[in-house]
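One structure follows; several queries about it will come next.
The complex is shown incomplete by one protein chain, all other protein chains being positioned as in the whole.
== subunit A ==
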Amino acid sequence: MNRFFDIPSDLQHSWLGLVGLHLREALLPVLAGLVAALPIAQLCVRFRWLYAPVLGVTTVLYAIPSLAFFVVLIDYTGQTELTVMIPLAVYSLVVLVPAIVDGVRSVPQETLAAATAMGLGPVRRYLQVQLPIAVPAIIAGLRVATVSSISLVSVGMLIGNQGALGNLLQDANSYHRPELAVNSVVTTAALAILADAALVGVRILLTPWMPRAARRGGPGPAEERPEPSVPALEGALEDGPQALEDAR
């Protein structure tokens, strides 16, 4: 085990250097994906008909294997970090758009009406009401995007050793040092778990209004269920006793 952190010199990095490189190659694309996903999601919320085609396109993009994506991009961007980061940004985008759309759509209508009544314009309403309420859904999407991005960087090893910690896998194979592969897997998993925990921390900081024992499950349509309290009851009173039973 004393050779566990003994990184072969052909990688030209220390263990910590590889960790830094890995984080950069994984997190910058997620950031880029988030920056691109916010306006796209907003367009999908504004124009409902846009959502289905956007979902279709993103699903196809997500189905392209990362390795094939990397190899095809070599023709344009060479065997560089950028070739690894572009597909990761696209995958992040694909995960984030539905998460953000679901989150923004889950904002109750009366909340929006209250914001408008208080004199908020569309921009301030978006920034100060819709986005903060959508934070849990957005963070849930970010967690999936970040973790899978950290995991996928390793595949970059196949295109000219651009895989940061994944490069250890190649060396483990060629130098017959399995501990390097263990190091790669364990370190990558640890990075992913730490990043995930950091995002949960961010969520708790950004949403002090949420109950402390909030559910920590993955993202999904089930996560953001609007409370059917007030509007359901109002409707029930108009519709008669039968609907009142339904509302319960």
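The rule is simple: a residue touches a chain if its C-beta (ideal position, glycine included) is under 8 Å from a C-beta of that chain, and two chains touch if they have at least 3 such contacts; residues count from 1.
Quick note on the criterion: contacts and distances are computed from a predicted model.
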- Message: Leaving aside the chains you can see, what is the UniProt protein name of the one that's missing? Options: "Calcineurin-like phosphoesterase domain-containing protein", "Carbon-monoxide dehydrogenase medium subunit", "Cobalt transport protein CbiN" or "ABC transporter permease".
- Response: "ABC transporter permease"
- Chain not shown: contacting residue from A:S66, A:S92 or A:Q130: A:S66
- Hey, which of A:L38, A:A181 or A:L206 is the one touching the hidden chain? A:A181
- Message: By the contact criterion defined above, which parts of subunit A meet the unshown chain? Give residue numbers in ascending order.
- Response: 59-60, 62-69, 71-72, 75, 144, 147-148, 150-152, 154-155, 157-159, 165-166, 169, 172-173, 178, 181-182, 184-185, 188-190, 192-193, 196, 215-218, 220-223, 225, 248
